[in-house]
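The structure's right below; bear with me while I get my questions together.
Then we have subunit A:
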Amino acid sequence: MLKVRDIDVFHETFQALWNVSLDVRKGEMLALIGANTSGKSTLLDTISGLLHPTKGSIEFEGKDITKLDPYQIVELGITQVPEGRGIFPEMTALDNLVIGSYSRQARAKREQNLKKVYEHFPILEGRKKQTAKTLSGGEQQMLSIGRGLMADPKLMLLDEMSLGLAPIIVNELFKALREIRETGITILFVEQNVRRSIQEADRAYILENGRVTLSGTSAELCEEEQVKKAYFGITTAEICEEK
Partner candidate 1 sequence: MKFLVSRLTIGNVIVGAIVIILVVLPVAGGPREWLLYLLLFFIYLAMANMWNLLAGYSGLISLCQPAFLGIAGYAVAMGTWVSIPWWLGIIGGAIIAGIFAILIAFPVFRLSGIYFAIGTLVVPEALRLLFFLWKPVGGELQGGGAGYIIKGLADVQMSTIYWTALGIAVASAVIMRIILNSRLGLGLAAIRDNERAAASCGVNTFRIKLYPFLISAVITGLAGAVFYVYQGYIEPSSTFNVKWTMIILLATVIGGLRTEGGPIIGTIIVVFLYFLLARYAGYSLLIQGVILIAIMLLSPQGIVGIMRNTRFYRAIFQLANRRLANAKTE
Partner candidate 2 sequence: MTDVGTLVSPIIMGILLGGLYALIALGLSMVFGVMRLINLAHGDLVILGSYIAFACMTYLGMDPILSLVIAIPVLFGIGFFIQQFLMSRAFAISAEAPLIIAFGIALIIQNTNQIMWTPLSRGLTTAYSLSSFHLGSYQFPLSYLLNFIAAVVVMLALREFLRRTYLGKAITAASQDRRAAQLMGINTKMIYGFAFAIAMICAAIAGIFLGMTFPFTPTSGIQFLIIAFGVVIIGGLGSIFGTFLGGIILGLVQTLTGFFFGPATQMLFIYVIVLVILAIRPKGLLGR
């Protein structure tokens, strides 16, 4: 469905991604795991068209989207739920959702999608008149995901959904994600909670310093020490050895 091939991405002069390739298959739940500044968010932003690679290509459903602008990519059916929620703080919750259906194909399905969002997150219906900044952290994250759904996406990218949220709420969010996936939307999520990611996803990529260092199905990645090594660059056993 989505093919990322050998991309290099720079933040001004700082190279954030090196020769990264990644495949997303239709209908799957894919995790992208990595530490701070490993390049996860950069990769999502590049797929969304906020950044453009200096090398390599990105293909979505057979169409080259490497050079498209963000709004064109949204129209093709890729939506991103940004890190830190990125809701519009001074607008009402409902307006936040409505603005999610801005792109052409989504406007027609606005009411239908709104109903879906309220099914996934019933709490939002009661909050719809409230200014978004007055919502709790968990509700804001739900709003952000709901807003993403309003774009009527085929592929949904989620950036650090669980950041700063209590475990109970994270459970709820992942439950909603599973439901969303049941409706046929493909999901690519970025997460730093390794164990959780591997449990939830079908497959995962591990990104380290802007490079893909490990990838595979959840079963393959269950060897925990291996993941830990990729994540920390060292395992606990090795630490004690070195000292």
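These made the cut because all candidates are chains of the complex that A comes from, given by their letters.
One rule holds for everything that comes next: contacts are C-beta pairs under 8 Å (C-beta built on N, C-alpha and C of every residue); 3 or more make two chains touch, one makes a residue touch a chain; residues count from 1.
These figures come from a predicted structure and were not determined experimentally.
Trainee: Which candidate, 1 or 2, sits against subunit A in this complex?
Mentor: None of the others touch subunit A; the one that does is 2.
Trainee: Mind listing the subunit A positions that touch candidate 2 in their complex?
Mentor: 48, 50, 69-71, 74-75, 79-80, 82, 86-91, 95, 98-100, 102-103, 106-107, 147, 151
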